[in-house]
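Okay, here's the structure, questions in a sec.
The full complex has more chains than appear here; those shown keep their coordinates.
First chain written, first letter: the chains are A and B, and each begins at residue 1.
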Amino acid sequence: MTPHHWLRWPAATTPAAGRGPLAFGADYNPEQWSRDTWREDVRLMREAGVNVVNLGIFAWATVQPAPDRYEWDVLDEAFELLHANGVAVDLGTGTASPPPWLTALHPEILPVTEDGQVLYPGGRQHWRPTSPVFRRYALGHVRAVAERYGSHPGLALWHVSNELGCHNVHDYSDDAATAFREWLRARYGSIDALNEAWATSFWSQRYSDWSQILPPRVAAAFRNPGQQLDFWRFSSDALRDYLQAEVAVLRELTPDVPITTNFMVMGGTKSMNYAEWRADVDVISNDHYLTAADADRYEELAFSAALVRGLARSRPWFLMEQSTSAVNWQPINPPKAPGQLARDSLTQLAYGADAISYFQWRQSAGGAEKFHSALVPHSGTDSRVWREVCELGAALSALTDVAGSTAAAGRVALLFDWEAWWAAELDSHPSERFRYRSVVFDWFKAFVDAGFAVDVQPVADDFSAYSLVVAPGLYLVNDETRRRITDYVAAGGHLVTTFFSGIVDDTDRVVLGGYPGVFRELLGIRVEEFGPLLDGEEVPVEGGGNGSLWADPVDVVAPEVEVLARYAGARAGAPVATRRPIGAGSASYVGARLDPATLRGLAARLAAAAGVEPDLDPSAAEHVLRRERHHDDSRYVFLLNRGDQPRTVKGESGFDVLAGRAVQDVVELPPYGAAVLRSPR
Amino acid sequence: MTPHHWLRWPAATTPAAGRGPLAFGADYNPEQWSRDTWREDVRLMREAGVNVVNLGIFAWATVQPAPDRYEWDVLDEAFELLHANGVAVDLGTGTASPPPWLTALHPEILPVTEDGQVLYPGGRQHWRPTSPVFRRYALGHVRAVAERYGSHPGLALWHVSNELGCHNVHDYSDDAATAFREWLRARYGSIDALNEAWATSFWSQRYSDWSQILPPRVAAAFRNPGQQLDFWRFSSDALRDYLQAEVAVLRELTPDVPITTNFMVMGGTKSMNYAEWRADVDVISNDHYLTAADADRYEELAFSAALVRGLARSRPWFLMEQSTSAVNWQPINPPKAPGQLARDSLTQLAYGADAISYFQWRQSAGGAEKFHSALVPHSGTDSRVWREVCELGAALSALTDVAGSTAAAGRVALLFDWEAWWAAELDSHPSERFRYRSVVFDWFKAFVDAGFAVDVQPVADDFSAYSLVVAPGLYLVNDETRRRITDYVAAGGHLVTTFFSGIVDDTDRVVLGGYPGVFRELLGIRVEEFGPLLDGEEVPVEGGGNGSLWADPVDVVAPEVEVLARYAGARAGAPVATRRPIGAGSASYVGARLDPATLRGLAARLAAAAGVEPDLDPSAAEHVLRRERHHDDSRYVFLLNRGDQPRTVKGESGFDVLAGRAVQDVVELPPYGAAVLRSPR
């Protein structure tokens, strides 16, 4: 197996200098259109500067219309036409959705939900990750595709399946039950160990044989949390195992072609532990869509991009899917405002994306996603969207030299963990309103609003270089993480954690003696009982803000603990946030979900106490995002207007690559505008 | 087959003059009561003026208590008693709900929902429209009933089943799957044609054989819209096919007896394409119930009645079911206010009903609908409801001469289409808040509030005689309708259409080049992207109103287009409504859902521009409804007080039939009051 780090550009595309190009493209589905349209497509791709497309992602039924018949002409011709026009291909293995003949022949591959509902054909991705039958057909198809196109000079990247786990990750079928038992046996070794881990002495649940274990199907009462948490782990692993199986076929046949699959780090996507999955691909790819009804949707985009940057370990990654304007799958799907198209893509670039791609090239006239925007919209090329697409293509061309640079780290890191997320949101908890990603996001936005470049790091990655590490709502902490965090503080690091952090070990077992058991001694405080708040309930804090969702009663234990903030009103004077100095480092606790202004102020105080200065002109921080990318010899400062009003940023200088002129100390950003300032390093 | 147009009155009932009587009655279920009560019933029917009842609708289990046994005595005796007392019979075929022995013997007739849920016995209408087994038993029962009662002199009308499709229209069973495939094969001829129509190249859905096709059962992701739309078409057709099968038995045995089945044009009833079904019956019947929680419930009644009038092509129709007061099946079921009983029925009369009937004669003491009001309520005849029933009977007697008259047309027509409705509300759209019937209703109420007699016409009917034709939210437009609308404007007609109209053809495929593709050139405007609004979002318009739900950005293309209304605020000056003069006609577009006052003003302007004057004193229009019925020689003006305050209407004269005196220029209407003014024509 050859190590790859980026797509394999066809010879004609690779610049002599070895930098660039940035990739620009879209999913391309020629099977939906006539050959006349194909010729128009490649002409327009050249016009817009598109240099890579994602081909064949849903082509299975087209190329294999029956179990024993392949018809390659559509893919063959489209591939040739693209290659002849200088467009590289990210080629799908095509297994994203099984063809109707397969589900008709083998309905036993259909997934089953926790309530026994079979998920029928009609949509997409209706296959069980653990189905041996599906795997046999799908890997056969991968092999056929790889054999046909593996040596094509236009092949830049393999694209395994598509959005793995979007609809089928939690399958409760009998296939899943069998695989779950095998997974558990491998994890625990003995049924006694499983009983211990799952605390089955509660509610008479002690198993005496592996065969008694089922997925956590609908039950009469709350299901065992160990069973649930392990089923989340298993489901992520089972789908990853499928990913690895496709990768193995590709590695065998085309060891020189890099491989990706598109992750979905965004909004509510929770079920795949991408911190583990990333080990199986050469190129980290991500899909990202804005949530229209979310007022903080732009900051959520930045948060997601920061996490992808963390997953990619600061190296370039591929923004595989996004929309040029409206999507079709949310309840209400408004279009993007003018300028957002480029601003959003440049934000991804700022966090390390070297490829900017979209779903999809040409808006479908029929099918389930015909109202999803595209590079070529229903209204054709005489349209705002197409003009903005061409402008973005030109901008990416101007930014070619950015390619390959590092997405520079900030000095503040937020820790992020999928297992903690899964465990924290199981049922039967102090509050079912607790949403892990939202709790972490609150801190991300607070630091961004205060002008700090804040990173989001998988918890297993090394965080020792950060000046300030924040672990919000990190409910589950395994022994290794506990040790690493303790060591970090002992070595002078500054830790901040919050309510509902450090509660359980990796078997979801409470660390006893007072909350947060994992961090209690480190923090020098103690919480006897959780403080979840009822809907609409707010607890005032000194200074005029308030806590909602959660407001722990915090007892200070260690004498050296400083109280950073206190409750007002009925709890007046009681600590809400504390900080314990430990050598050169510190350990801080924030017991309530604070309103944004209060949290922003607290974040800034905690940063200052850790010796971290803001990275951005504070007067602009609430309206502008700032990130850097670095080559050894040069620095690119990305300044991105977060809103619909023009903004001025002071204290920034360099050559504005997009504007094509130098700026000194003052940068003016139009609504949704962006500037990229190049300077020597 | 003999053509029939109205129920066959027994000889004793038919007036010599050939006009009238108006029918007055109710569902009558003697099987629930003792024979003593029957005798009381017929006495009270005579007292109230009831001259027709709907008998035997749920009598299957009573008359056929076992597969091989019939017991006719209840129906025999009740029928004779009614006939002897001058009450004609609309006789149910009795197949509305299968008897327990049938579902016990053949559980395979039970319907199945999209998630596989079997609908068990215990309620009613638990049978699959496509079940050959059910059909065999049901048609056998129809034959038995027709053989026994087909020559009875009191038989005025056959009543096929009951509220066909109320609960079972969308059946996803294996029987349905088989029938769906047959229907598709008949529609498309080849699997390639189906693949093209359904755009199956999207998401790897290409079928290679008919046997692979399933109803759109629950799937992992959005189901194919072609599959969904065709399943709506199929389901309406499959149930219609069942209707036709019952009709065929009746035609064979009793060619001289007219046939009806009760439609449910009201509120949310969406699944039956009555524009097609009407061809199978001699008498159009409708059930209508008010939605208590709907502030516009009276106007919704008028809207429904207007649509039934359209279905009946202005000829008399049968208001089969309504309630005298409260119903039992809504979440909260308040009684009607005093006076509403007659006002509501006279409104149906105003729109062409010549038969005023209710569910049911005597309020049940037991069973699922015991809290549904009736002509004889639980409290007996010493009650407001009974007194109002008798008053209505007297009123209908006074109005006898109205019978047989035409429900006169207005000059404004709203186009209404079931296929457009189904398609517009599929998933994965710009906004799932779009509700077709509500969008059409907005325009109905706007015209009514502005004093216009506005009709609601099935889109396939001829609309060329109307001065102004409005097609709100007509998302799907087939080629024939497109041509007819274009011809209408070319011939000097005035067309108005709105946001989310003219988007797709009859395969749900988008007409490309900019929205609304079907009408874009006719309107002289172009919409690049849809403007769905988030919940609670409002866009101001000039003049103080606003748009909600939807606010398209409209680009004027043709130079002669006039802008009728413009956005204010952030979109200030941009067009929201446009009008393009085309010869003597015009084509107008309204891009937003406007608030009621703004829409009323716009409706009035559009009518004025089309040369249409209001039909009613404008000062009364918001509070009174006005419709006319016509004989060749006489005219009846119905004036109906929409609310609970007394109202004065100016400019109306004639002989007030209900009051029994002439009025001149001024009519006073008490709360919920009605006047019917007769004048020569």
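We take it that a residue touches a chain if its C-beta (ideal position, glycine included) is under 8 Å from a C-beta of that chain, and two chains touch if they have at least 3 such contacts.
Remember, it's a predicted structure, so these values are computed and weren't measured experimentally.
Student: For validation: placed chains = 2, all identical. Expected total copies in the complex?
Tutor: In total, this homomeric complex is built from 3 copies.
Just so it is clear, only the chains that are shown with their structure count from here on.
Student: Please tell me the distance, in whole Å, between the geometric centres of chain A and chain B computed from their C-alpha atoms.
Tutor: About 49 Å separates the centre of chain A from that of chain B.
Student: Can you list the chain A residues touching chain B in their complex?
Tutor: Within the complex, chain A touches chain B at residues 29, 31-32, 58-62, 65-66, 94, 96-101, 103-104, 111, 117-126, 166-168, 292-293, 325-326, 328-329, 331-335, 364-371, 373, 377-380, 383-385.
Student: Okay, in this complex, where on chain B does chain A touch?
Tutor: Contacts found on chain B: 115-116, 198-209, 211-214, 216-227, 427-433, 507-510, 512-515, 517, 526-535.
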